[in-house]
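First the structure, which I've put down as structure tokens, then a few questions once you've had a look.
Only one protein chain is missing; all other protein chains are in place.
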Amino acid sequence: MSFIPHSEADRREMLDRIGVSDVRDLYDDVPEELILEGDLGIPEALSEWEAVRELNRLAGENRSLVCFAGAGQYDHHVPAAVDHLIRRSEFYTAYTPYQPEVSQGTLQVIYEFQTMVCELTGMDVANASMYDGPSAAAEAAVMSRAVTRRGRVLAARTVHPHYRKVTDTYLRGLGGKLELVPAGPDGLVDPEALSAALDGDTACFLVQYPNFFGCIEELEPIAEVVHEAGALLVVAADPVALVLLRSPGELGADIVVAEGQPFGNAPSFGGPVVGLFAARQKLVRKMPGRIVGATVDTEDRRGYVLTLQTREQQIRRAKATSNICTNQGLNALAATIHLSLLGREGLREVAESSVQNAHYAWRRLQDVDGVTPLFPDTPFAREFAIATRENSRSILERGFEAGILAGVSLSRFASLEAPDGLLLAFTEKRSREEIDRLVDVLAG
Amino acid sequence: MSGIPEGFQYTEEHEYVREAGAEGEFLIGITDYAQGELGDVVFVELPSPGDAFEKMEVFGTIEAVKAVSDLYSPISGEIVAVNETLDEDPALVNSDPYGEGWMIRIRLTDPSELDDLLTAEAYASLIDES
Partner (left out) sequence: MAGFPLKGETTPTIFEKSEPGRRGTQMTRSDVDTRPLDELVPARHLRAEPPRLPEVPESEVVRHYTELSLKNHHVDRALYPLGSCTMKYNPKVNEDTCRLEGFAGLHPFTPQASAQGALQLMYELAEMLKEIAGMDEVTLQPAAGAQGEMTGVLLMRAYHIANGEGDKRRRILFPDSAHGTNPATAAMAGFDAEEIPSNASGCVDLEALRDNLDDTVAGLMLTNPNTLGVFESDILEISRLVHEAGGLMYMDGANLNALMGVTRPGDMGYDIVHFNLHKTFSTPHGGGGPGSGPVGVKEHLAPYLPVPKVVRREDGSYGLDWDRPESFGKLHGFYGNFGVMVRAYTYMRMLGRRGIRETAEASVLNNAYLTALLKDDFDLPYGRGMHESVFSGTSLKKRTDIKTMDVAKRLLDYGFHAPTVYFPLNVPEALMTEPTETETKQELERYAAAMQSIVREAETDPELVATAPHTTPVSRLDEGRAARQLDLKWSFPEDTDA
């Protein structure tokens, strides 16, 4: 089935008015030799029902597991109202609010979103979204180079390998690369090693909070040495942990990025999700992406517009702060509604339940043979890493048989330089009974 | 053409140069025509005193809501002062381009460069053409 609305009569009248007899006459500019002969080698059309049946079949080949995997994507409940609201076609069939008078809905949502991101991160200004957490980190690195006019970008080795990889990829084009700072035996950035790595050409240091292994970094001393070297501190955060932890803004971050998926967005095999990006006020003119500001109309009524557009590609072209155009607007909307529904207390409870569940599992694992916490004395929130005597992949297979996704294998990331083991993540959805089953799987 | 002060000098990039009152020092800004083309000025990025610029080097940028433009120094020299009030009130470039809306004060290094600039009359005919 196709979505072309014309009756044969309409079609004829249109061609007559245009003054051609066949629609293919409108392809005159295409050289003859480029015209495709015959049909494309793709399947025949399906009816809507046939398509639904096929998609159901494919979806059925995927198996849902009780999820203890995190590493950037978390299995939180999304209240039903979120999806009902983002399915309003007033939201999802609109585009970037180029005409503000007929886009006040989208614009006000972004303004509210920016406010919430600032509240969570403790920063002054936020943008309307980035593609995801890792690309937000890469943009922060590119921005830091522009702000400081320096070349080097450092990251802690304990930053999520995908964040590092994406950031490195963006930097390679600019003739740079991401340099790694090792962690101490406690799994945390060692300010002395960091200090030694920093120099007068360092643009920024990227650290994760809590880090990839779940360890809560001590941001204050890190900020101190980074700022002493004249560099910027970029923090990639777990936004759920931020609900309980002191904010990166309070602790000295200059730019905070995060993967916003835990707020209102299904994991959806990794996308679409939503990158959060926030910074200090003085950096606002160097920020990437759309930004919404409040103003007034000709009758002095409050309204919202895209602002500081001279930073962006549609105006500044080669000198733009970033190339981003289409962002993750609908995912930012989902996050905004999700956070409104949970509210101050609800979100705190989600974060605290996640932490309680994680620490319960941690206590239970103390007695399990063959499993040891990777960093036994370092504080963590809702995610932690264990070293396993047994190959982590065979544990995952055993979990799969039992319908459990028993974390993320550390051995898939060589660049971590970690022993084999598993990274385990917890949300408010995991019941005690499920955690006990996870412990059974780990115990073998 | 009215509104183009006599006694100032001009460039094809729509900057003006006027004497600043001290020997060898000049004020630089953009013309009334230029501000009209740009529309509401929202931000002016200026250098710091002490910075030096060659003739035709970019010394800053001026931003309107949906346009941005580089600012070129019509003469070589060292910045003596910048108009800091533009930070608070960039719209002065719109309301009083030749007065309160000046941008930089520069100490000229090569007086012969002044000979290359346009007179009010020549500038008037330039913008008449465009």
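Chains: A and B, in written order; residue numbering restarts at 1 for each.
One rule holds in what follows: contacts are C-beta pairs under 8 Å (C-beta built on N, C-alpha and C of every residue); 3 or more make two chains touch, one makes a residue touch a chain.
This is a predicted model, so every value here is computed, not measured.
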{"item": "Chain not shown, its touching partners among those shown", "value": "A, B"}
{"item": "Per the touch definition above, residue among A:Asn323, A:Gln366 or A:Ser415 touching the missing chain", "value": "A:Asn323"}
{"item": "In subunit B, positions touching the absent partner", "value": "39-40, 42-43, 63-66, 90-91"}
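Going forward, only the chains that are shown with their structure count from here on.
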{"item": "Distance from the mean Cα position of subunit B to that of subunit A, given in whole angstrom", "value": "45"}
{"item": "Complex contacts: residues of subunit A adjacent to subunit B", "value": "285, 309-310, 315-316"}
{"item": "Contacting residues of subunit B [partner subunit A, same complex]", "value": "42-43, 63-68"}
